[in-house]
Structure formats: structure tokens, C-alpha cells
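Of the protein chains in this complex, all but one are displayed in their positions.
So, chain A:
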Amino acid sequence: MYVAVKGGERAIANAHELLAHQRRGDASVPEIAPEQIEGQLQRSVDRVMTEGSLYDPALAALAIKQAQGDLIEAIFLIRAFRTTVERFGYAVPTETVAMTIVRRVSATFKDLPGGQILGPTFDYTHRLIDFMLAAGVEPAPPAEGQPVADERVVPLTELLDQDGLIEAVPSADTDDEVGDLTRDPLDFPAARDLRLQALARGDEGFLLGLAYSTQRGYGRTHPFVGEIRIGEIDVAFEAEEVGFAVPLGRVMLTECQMINQFAGSATQPPQFTRGYGLVFGQSERKAMSMALIDRALRADELGEERQAPAQDEEFVLAHCDNVQATGFVEHLKLPHYVDFQAELDLVRRMRQEHTVGSSEEAAE
């Protein structure tokens, strides 16, 4: 009888075997290769790399396969791997100005230096299921234009800056050490570097919902998309032994510069302010959400009244990490016999007191 409450090592091993079996699916269908995931489910790979905080498309693809396409589970796998990887230094800060652009749009000016480049986008597609895709029809080759590479495309915000219409890029003290969320516990209030780190690895869905709430009046920021740019950029590492920056490789990034209205304060004239988003791979949704929330979280700094959840740093940063969130929500599956027993006892006692109380009342 008592055996019934025991979990048992055998049961756990069996459960994991069954999971592996289920992952494989129908054996008559060819097994999916990580290379296929990497090459054909790029947006999933991008999300796993961004929220897993590790740029490694092959590993992300494998994690997605292992997680049966459950992206939060895949992000978790990547994080648990990343934390064991040795850290030997920081890359040279990347300048997104030097990006080899595949897409670049601005919603604030019809045309601007460097031009609007649509690039690959779901925008303006009709969301009709393409049944031809099931048949595996090869797509037509894409049109080719002049490469934009190696041409410094000046960010729109820099153009506005010339007139003082927008706040200057907050200048970072280069001697200041950049905070590291994964190596030091987050302390509130957090500096903007840590805030941006937390948002960059924060859950896309959570940030999207919060960003949306700012548009619906819960901490309005009057935003405009100054610029979204997607492209590849070199990452280099200053190796002390050789005395110069060694290129490590190229990463794909999506950057969003949000421009927001600002009424001005006693010390500052009215001008536009910034919200910033940056993610691995191609995810405008995430970069835009991040930029909206970054700006909303600057309420204190800009002397705005904090009223909405998206302006509340502790609320946002403490709850945006999906690996933490999913762990704690799902831990409710773990046994709670002991605490439940204590509550059971209490409720029984209170019910008893309630019954005695009401019968006494009836007697009166």
C-alpha cells in the first residue's frame, strides 16, 4: 500500500525512455536533422539563441530537436550549457553602424540616407496557408540588387541628434565595467546595462504583452520606430598575447531604435528620447518589444510618474526570464504532501470551529 507514494528510480528512467521514443515520432518518417532545423526553422533558432544568451546556431538547433520543438525547454538547455562554458574575456564592443544590412526600415521618414531596405519579411504577406509548400515546390530565385555592404549606413537617430532633437546617446564611461547578470545577482534599482541584458534574454511573449500594454495606456511612451536594422556584423576579441583584435566570426543581429516623445522637464527642453532593443538573429517583434519596455523603464530617470507595470523595474526584470518562470510555475507539480497536510489539518479545524460557531448561533 505504502509503495504507492514512492516515485521510484525505475519509473523515472522509464519515463525518460518513453520521452525519447515519443521524440522520434513515426519511425517510417525520416528523422529530422539539426542542420534542417538550423537551415529551415531559423526564427526558432534565433529565439533560442537570443533568450539562451548564446550565439551558436548549430547548438540551438540541436537543443530544439532535443526539446521536441518546445522553445523554452530548448532555451533552458542552452542556458545550462552556457553557464559551464569558460569565459575568457569580453569581445570588442560591436558598432551596428558597420552592419552588413539585409533589412532596414524607418517609420519616421519616407526616405533617409542609406534608404529603406525591405529584405526578407513577413510584413505585407497575406497570411494564407501556402498549400504548395506541403508539396515541396522550390522557390523562385530572389531578385538581386547592389550590395549595401561596407558602406556606413548612418543610423537615423544620429541624424536627428545633429539638430539636438533627440537626446544624445547616453555616453558610457569606457572605464566602467559592464555588469553581468549571469555572474552577479541583480540588484534593484538596476543600471541600464543590466536592464538591457535582462530584457535581451527575457521571454518574447512576456515582453510583447508588456510592450503592448504601454501602447494601450499603461505607461504610454508615444513611440515611433526610428529604425530597425537587421544584418551581420563582425565580432572581434582583443587578445593580449597578439596585441590586436582577432576576428571571432560574424553574428546576425536585429536592432531597434525607438523614438519617443518627451515633454521636457525643468532642466531639459522638450526633445525625443530613446528606447533600445537588440537581439540575436532576426526578430523584430522581440527587438521592438524590448525597445518599448526599455523606454518605459526609464520613467524615473526622465522624471515621469511610474504607474504601470511596464514602468516598474522590479516587476519587469524579476519576471521576464522564462527559464526562471517556467521552473517555478512547473515546480507546483512536485510533491507538496507535507504542506498540503498542514493546510488540510488547518482547514478541517477551521471548518469544525465554523460548524460549532453556527450551531451556537442557531441555539441563541
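As a working rule, a contact is a pair of C-beta atoms (placed from the backbone, for glycine too) under 8 Å apart; a residue touches a chain by one contact, two chains touch by 3 or more; residues count from 1.
Convention: contacts and distances are computed from a predicted model.
Enquirer: According to its UniProt record, what is the protein name of the omitted chain, chosen from "Cytochrome c biogenesis protein CcsA", "Alpha-D-ribose 1-methylphosphonate 5-phosphate C-P lyase", "ABC transporter ATP-binding protein" or "Acyl-CoA dehydrogenase"?
Expert: "Alpha-D-ribose 1-methylphosphonate 5-phosphate C-P lyase"
Enquirer: From the list A:Leu18, A:Val137, A:Ala263 or A:Leu346, pick the residue that touches the absent chain.
Expert: A:Leu346
Enquirer: Could you tell which one of A:Gln36, A:Gln68 or A:Thr83 touches the chain left off the display?
Expert: A:Thr83
Enquirer: Could you pull out which residues of chain A are in touch with the chain that's been left out?
Expert: Considering the whole complex, chain A reaches the absent chain at 1-2, 4-9, 11-12, 56, 58-59, 62, 76, 79-86, 182-189, 314, 318, 323-324, 326-331, 334-339, 341-346, 350, 353.
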